[in-house]
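Here the complex is missing a single protein chain, while all its other protein chains stay put.
Note that the chains are named A and B in the order they appear, and that numbering of residues resets to 1 at the start of each chain.
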Amino acid sequence: MNVDVVAVSKQFPGTLALDSVSMSIRAGEIHALIGENGAGKSTLIKVIGGAITPDSGHVSIDGVHQNFATPRHALKAGIHIIHQELMMFPQLSVAENIFLGNEPQLKIVRRKQWEEKALSLLESLGHPVNPRTLVENLSVADQQMIEIARALSQEAQVLILDEPTSVIAGDEVEMLLNRCRELRDSNVAILYISHRLEEIFEISDKITVLKDGKHVVTRPTRELNQYSLTELMVGRPVKDRFPPKREFGEPDRVILEVRNLVSPPHVLDGNFELKEGEILGLGGLVGAGRSELAEAVFGARKVKSGTVKLYGNEVTGSLPIEMIKRGVGFVSEDRQTTGLLKLLDIASNITVATLEQFCKRNLIDRHKERTVAREEIERFSIAAPGPEAPVATLSGGNQQKTLLSRWSRVAKLVLILDEPTRGVDVGAKTEIYRIIYSLANAGVSILLISSEMTELIAIADRVAVMREGRITGLLERDQVSENSILRLAMGTR
Amino acid sequence: MIGNTQGNNGHSTAVGFSSVLEPLKLFSKYREFGLVIFALVLIVVATSIQPRFLNPVNVRDLLIQAAPLLIVTLGQAFVILVRGLDLSVASLMATVAVLATEFNAESNAMILPIFLLAIVFSATVGLINGLLVTKRSVSPFLVTLAMMIMLQGLRFFITQGAPGGSLPSGFRVLGNGTLIGIPINLLVALALAYLLYLLLHRSKFGRGVFIVGGNPRSADLVGIRSDRTTIWCYVICSVLAGIGGLFLVGFVGTVDNWVGRGYELDSIIAAVIGGVVLSGGRGSILGALLGAFILVLVFNVIIIVGLPVQGQLIVKGLVIIGAAALYANWVKN
Partner (left out) sequence: MKAVVVNFQRLGRARQWNISTIVLTVMIALTILIGTLVNSHFASWGNLSNILEQAAGLGFASIGQTLTILTGGIDLSIGMIISASTVFLAATVDGRDSLVWPMVIATLAMGTSIGIINGVVISRLKVHPLIVTLGMAAILEGCILLFTLKPTGSIPFWFEEFAWGRLNGIPIAALSMFVAFIGVALFLSRTGLGRSLYAYGDNIEAARLRGIPVNRVCVFVYATSGFFAALAGVYFVSRTGIGDPRIGVPFTLTSITPVIVGGTLLSGGKGGVIGTLFGVLLLSLIGNVLNHMNVSTSIQWVIQGLIILAAVSFYLRKGDK
């Protein structure tokens, strides 16, 4: 079966997620789709799978015009998707998660049969899990394998995998890639999305690059290499992506000291020292517990043992509000749910953490608030009609800059940045790096969590690496490299 | 196959549809304005059917009747804003009323102490509601449902089935009298509304209410004590229900075990009509006021145009589903 996407556009509040994108997926071919976060990959596959209706354009199957009204229509047509955000039923069993769906019927469920089939499917993927276990008791990797098993259990004509390997590693990845090849050879059309370029080159026949919602190029894999691909994704020579590395002497004053911090289940041993004005990178695989460590330090997560010291004073187990008063800021990873106050305007979003400064006799001075917001919009060059514009209508980059503005007003001592450039276009990324540098140069100590290796290498002064809840190593400036980070992140075997 | 003849039409219809929605969007931005228009339309329609509607006596009755619901709705709005719901308000109104009569006070000097006692009692109820919702994370629906039944039990236990006490005569004046032609209870309701407006829309606490309701997961991260904020909302709601109960008794004149019956649902309906969204974080004091006013207006119109009283119930049902459906689809767009 062949799928053609024809001139599909989709507008979300504040962003044009897809801008007249066209591409084709052919039977018997593994087609890779790549692009930076926020390039529109997930939106595109949701359009193909009927989960999102495009504003314009259409999808056709074997030349027949289709716009699936619901995912059910797409599934009936044989299009199966493994979504990036795991779509599970936590309170149902593994077997039910694999087989439940499509047409619910009054037909009797053969539980035994489901369980046996589920087990053999998972075994064939090299990842046996008890099919009776409830999914809520499983790790993210287990859940990912169940999603994969589910997609493979159906007789898919078109299989779309959105970042299937972001939480699994090693043999399981190999096993998955082999299964994809087998399916290709039996004439299934496969669309494969991954940010791991080695994988893309290993498996794909063709590569399509998206950038900022636009189709950049589609080329046979053999005509590309990692370097040229990265350039296509980023849209400019790689060396221009980051500002030049800043000069930074060896500071000696420790601002934030974290010792043996434990906050189960994700943080088992957190250790680092953050020095005055330094940018400390924190690397590791997805699920290594980096965000959770940051949250524990900031007081947003219960601490079981260990210490956090700020300027030598113990502050372990403080509430976020207390950390804010001490001058610690935290830009969280998930901008949409834990960062932005989406129902409020830009001004309120900027001032929320420092609202006392705007209060006169217990009432908020809206005039002062707006004035300050206007200054901040200027200072961070946030593209917005004014301080009273709803923050939800801004683009990803401008939303992120709004958050940076909020937290830089708080962070007199320490600013924790969790994936600050995720889902942000290239131009905004460069601006965010500049903001980070200027804050650090002004003496703020920065903890930068990032999954983008190149970002850590280019921006951070030193890099700590986390694996399975523990800090496994600290790389000094001259030791930082892709290899050294990966070795610590994966654990040398 | 689905939609294979649509061709490029898909595009143009989409554009056409959204341009039709454009004025609606503007309307939703000024939701309170829309509500005022709606109320005016209702008044015009009612007057054209039954001119007696604008008769000063009817207008005064309408406003006097509206005041207790206005007060209770304001409180309900605070709870709904933090993603809650208070089903115990009506039961609390009756319980406060019954408690007040237990004193058998004659002197008007007792009015203030009775009010203070009612406020303390209501605040305790609200505190318990709030603590259970936040610290034990029991769903607001169940907490307030249980509270409703328990207050009912307490009330009947105190009165042994039939309340017999009396209230100082001043209560009648508060609930039924007028000052320079304006109902006293309405003046009190509007004064409370102004204070609550300052609290919700102008103070730091109010900002916190919107954030806790709209983004519960980010509230604590930006330095808002979300539990404390939520508890306060329940306390505010209960205190207003208690005050509303006393005014209602003053209006009705007699106390029975079911004073305020139906106010829990009416206050929720009024808040929803007024644009306080059940999923939290959206709404305003003015909207809640207008919602309550519109509901009372609808009730009054039904009576005055000569429809049977039962018609109130049917209209109430249709209005709440209609209003919620309208808002749900606005929010989506």
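Keep in mind that, in the parts below, a residue touches a chain if its C-beta (ideal position, glycine included) is under 8 Å from a C-beta of that chain, and two chains touch if they have at least 3 such contacts.
Computed from a prediction, not measured in an experiment: that's the story for all the values here.
The omitted chain makes contact with just one of the residues A:64, A:109 or A:442: A:109. Between the chain not shown and the residues B:54, B:191 or B:321, the one that touches is B:321. Considering the whole complex, the residue from A:27, A:87 or A:474 that touches the absent chain is A:87. Within the set A:71, A:306 or A:320, the residue that contacts the chain not displayed is A:71. Where chain A meets the missing chain, the touching residues are 49, 51, 70-72, 74-76, 81, 83, 87-93, 96, 100-109, 111, 132-134, 137. Contact between chain B and the absent chain runs through residues 85, 132, 136-139, 141-143, 145-150, 152-157, 265, 268-269, 272, 278-279, 308, 310-321, 324-325, 328-329, 332.
Convention: only the chains that are shown with their structure count from here on.
On chain B, the positions that touch chain A within their shared complex are 1-7, 10-11, 14, 198, 202-204, 207, 210-211, 214-215, 217-218, 220-225, 281-282.
Those residues of chain A whose C-beta lies close enough to touch chain B in the complex are 55-58, 64-69, 73, 298, 300, 319-321, 324-325, 330, 332, 337-344, 348, 352-353, 355-356, 359, 362-364, 366, 406.
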